[in-house]
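Here the complex is missing a single protein chain, while all its other protein chains stay put.
== chain A ==
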Amino acid sequence: MAGNKPRASSFSRNFSAASNTISQIPGLKHGPNGTMFLSSGIPDLDKILGGGFTLGSLVMVMEDPEAPHHMLLIRNFMAQGLVHKQPLLYASPAKDPRGFLGTLPSPMFSKDEKSRDRDVEQEKGLRIAWQYKKYFGEQNSEFQRDGKSEYCNDFDLRKPLERHFYSGQQIDCISLQDSADLTTFQDRCSSFLSQTSRNDRNITCAGRIAIQSLGAPQCDFSDKECDMLSFIRSLKSTIRSSNAVAVITFPPSLVSPAFSKRLQHLADTLVSVKAIPDEDKELAKLLTGYQDMVGLLSVHKVARINTQVPTILEATTFSMKLQKRRSLILECLNQAPVDGSTGSSYASSSSCSGSSKTGSLDF
């Protein structure tokens, strides 16, 4: 599973007592370069992105018109926000977006399930005397299983979120279908974000905005691409100065290529989902675990705030699987074992010591 190890520099941030309260706020944790993370709701995605979604960033998800996988991402994102009692704003082109709240998944608590036992096995039985082990202490604290609230929950997609998570929560649902333009929605977003702005030193909570299918054909403003672009730009600038994360999904096949490219450049974190064909014998031969896969997820860009150093991932495409049919896991694509005796399989394989060039020179 490709993880993204945090860049360990020789400088470390001196966390004063005041900011230690942040680590006590459930759902937030410190990231590199003075940023803070909140969880996406999918543990594997958090690991891939290096901790989660950076506060103040704009996450764009490119949909595939043939598969509803972007809904999984949005559902987990919203459910995580409700579990951590973070205010939520949800907008969709449906007439009654409140109904969508009934489909959010329920968190699985670790006492019910041994969900992540594969990581625990790693260090069993090995004692390595290694001077750098102290730098990795932070990572292990993520997996607290002693009943304290976890940074990121595993969600059971088959069980709906219980009622008590909704009560007393600030959840705004907005329907985009009937509005002729985006100005009212923009005002709603600004007022939502002003609650979580970064002006005061102590943050009390982080906010989440989830916009589903911006640019869907049902909305009247979908042809007005300039308006949508200026809305996204103003949203991005407002978000940058507030403690919130916005996740926006849009269908790139339904908008013009120029608009789609602009949206991709505007995003801080860019992810796309793709459908896979059913009963495809070629894919079944090429990939292990094809039977369990429901789709593919690619990470194109990872947020880079307060730093000039880009994040380069080991792998960018992951398969989406449902573990035991209820929780979403992301795995690196694994090639099926090839028959080694021929030897020619290496010539035809796509990777050669990590690079993706299939040249005539094969080592």
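By our rule, contacts are C-beta pairs under 8 Å (C-beta built on N, C-alpha and C of every residue); 3 or more make two chains touch, one makes a residue touch a chain; residues count from 1.
Everything below uses one rule, namely that contacts and distances are computed from a predicted model.
Candidate names were "Checkpoint protein", "Elongator complex protein 5", "Two-component response regulator Orr4" or "Phosphatidylinositol glycan anchor biosynthesis, class T", and the UniProt protein name of the unshown chain is "Elongator complex protein 5".
Seen across the whole complex, the unshown chain contacts chain A at 65-69, 71-72, 92-96, 99-100, 102-103, 105, 157-158, 160, 177, 212, 216-220, 222-223, 251, 253-254, 275-280, 282-288, 291-292, 294-296, 315-317, 320, 322, 325-326, 332-341, 343, 346, 349-354, 356, 363.
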